[in-house]
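A single protein chain has been removed from this complex, and every other one stays in its place.
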Amino acid sequence: MAIVEVKGVEKHFDEVKAVDGIDLLSIEGEFLVLLGPSGCGKTTLLRMVAGLEKPTAGEILIGGEVVTHLPPRARGVAMVFQSYALYPHMTIFKNIAFPLKSMGMPKDYIKKKVHWAASMFQIERFLDRKPRELSGGERQRVALARALVREPNVFLLDEPLSNLDAKLRTSAREELYRFQKEIAITTIYVTHDQIEAMGMGDRIAVIDHGKLRQIGTPDEVYFDPEDTFVAGFLGSPPMNLVEVGDKVFGFRPECFLPQEIYLGCRDEVTPFGFQVTRVENLGSDRLVYGNLGERFDHHHVIANLPTSFTQYPIETGATYKFAVPSPMIKFFDKKTGRRTKIFSF
Amino acid sequence: MRNPLARLKIIAKKLAYFGTLGVFTLFASLPFIWMLITTFKQNPDLYNTANNPYIFNMAPTLTHLRELFMQTLFLRWMLNTLLVGVLVVIITLILVIPAAYSLVRLSGRLGERLGIGIFLTYLVAPTILFIPMARVVANLGLQDSLWSLVVVFPSFTVPFGIWLLMGFFKSIPRDLEEAAMIDGNSRLGAFIRMVLPISTPGILTIVIFTFTLVVQEFIYTLTFITSAKSYTVSVGVPTFLVHGDVYNWGAMMGGCLIASLPVAILYNFFLDRFIGGLTLGAVKG
Partner (left out) sequence: MTTGNAPPRPVGAEKVGRISLLLDNEKLLGILMIAPAVLYVLALVGYPLVLAFMYSLSDITIGSVSYNFVGLEKFKEIISDSGFKIALKNTLLFTFVSQAIVIVLAKILALLLVKNFKGKFFLRALILMPYVAPISLGVIGWLWMLDSIYSPINWFLQHSGLFGKDFRPMWLGKPFLAMFSIITVHVWRMLPLATVIILAGLTSIPQDIQDAAQVDGAGYFRNLFLITIPMMLPIMMVAILFGIVYTASDIIIILVLTRGGPYDSTQVLVSKAFYTGIDASDLAGGAAYALFLFPLLLAVAIFMLRIARRAEVT
């Protein structure tokens, strides 16, 4: 168990700055998610922590030791690749045993540990098979077992669930989370899927264009975004962002509801006129697309009503009185995108 | 209700298809079929121009084969070829395997360019170099010795092998090596413990093709070797023909056939890999 610290790390590939100055300090034993769109630099950052890439600038520390220029095998990290990278010519047993063998451990010790790791993931019955005989989900567990068997200081995972089909992903997510809590090893997890991030992370680091936008608990990044990128990235559909002069304010679609719902609500609400252009029934949710009034330049916004609110029929073309609880409205500076103080409009 | 015209069309198409294929096959294999027949034909039958050359007019015989093995140096030549082949394969592997890996994984764009440069070397080799090489070999005191071949042959098997193995190494996912490094190996360790075991098919291909290149080689052997007992099969058989006064066709055809078959068989099984390596290396740079 060790703390991972990243100080002012940059990585340049010719002209491109894949990672543009990131500072990060992990909490011991936490499940830290690096979240961001494709190409934002999160995988590059992970690889630098692993030792597979050398930073162009900055330092990396693991457990207090500077490891910036050390090769992977000197860092005590374990990594699960997106493709799992199982050694195709070895049996599952040998796959899991490989790290221990590379460290020169005695045979008995290796046998014991491999069985221990395999049992953690219920793959003991596969030990004699080869990777190509296993399904995607099974291979993933082998990759995890191989990572675990060395009892590393840090667990690094690079989009390990993206190769699984949707159904498997949900159960795998839960298993992974429980497993991590049980072994309590600092874990850094890279994904572009915000649902995974929100569901599994103790903290989420939102990264875009090589820069760290915000780091915080799922609640913090979701309900208290620090800039418009985070606000727009998290949430599906994303936060509605409306420009007023040189400022921007935003509110989440699920807060944007017919005003009557908020009757009797303790919080103050801000009303909006809302002209509906389209309604999408998605089963559990109803997405309502429409425009705000002239005051906001007929800005296009989305409302997200639970289908269970059956007493609020919505018709295309009609205008309704909608509202947002005032504390849920966030304010940003238009130029920098950063959060600003509350202003009235 | 079957349309008889359509049926006819299908038959005609099939006939054309297999007919054309047959012509090609005949064209390709005729000399070898020829060798097969001639090896077992009795001389009077062979040299009688009135006889149909395509059939056995007299009973087939094993005399020629006996002559081949007892009265010529054929067996000695086969042995020489085998010996040179094995040694050259070993030398080639030692030079090629690390070099190909270095070019693919460790040298970036410079490596790509160097790889192409090396391929171009293969084009240059024997034809242009055999003249000065004759002198070099003489200066080294290796003329008329099989060792001259062992020393010189890698000059074309190595560029070829590097190019072929590069294509093969490129197809190994980087993930696997990175996983091996994270699991506690250095780059070199990952290479030895992970890449090499996986590359056995590729290395086997290099072995086969290096060996066939050695068996096929003609011009260096012709230039460096002058005494009959040191010939390889590729030069021995035709030279025996050229210098000999009596053209013993039967025995010679037997020799050609026997020396061609093993190489041909091996080659066939590995050709698909070879083409894969060829096209990967050439097209993807």
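A and B label the chains in the order they appear, each numbered from 1.
Keep in mind that, in the parts below, a residue touches a chain if its C-beta (ideal position, glycine included) is under 8 Å from a C-beta of that chain, and two chains touch if they have at least 3 such contacts.
Quantities reported herein were computed from a predicted structural model and do not represent experimental measurements.
Mapped onto subunit B, the footprint of the missing chain covers residues 17, 20-21, 24-25, 27-32, 34-35, 38, 46-47, 49, 52-54, 94-96, 98-99, 101-103, 105-107, 111, 114, 116, 118, 120-121, 123-136, 151-152, 154-155, 158-159, 162, 186-188, 212, 215-216, 218-219, 222-223, 233-235, 237-238, 241-242, 249, 252-253, 255-256, 259-260, 263-264, 267-268, 271-272, 275-276, 278-279, 282-285.
Quick note on the criterion: only the chains that are shown with their structure count from here on.
Mean C-alpha positions place subunit A and subunit B at a centre distance of 56 Å.
The touching residues of subunit A, when paired with subunit B in their complex, are 50-52, 71-73, 77-79, 81, 83, 85, 87-89, 98-99, 102-103, 146, 150. On subunit B, the positions that touch subunit A within their shared complex are 173, 175-176, 178-187, 189, 193-194, 197-198.
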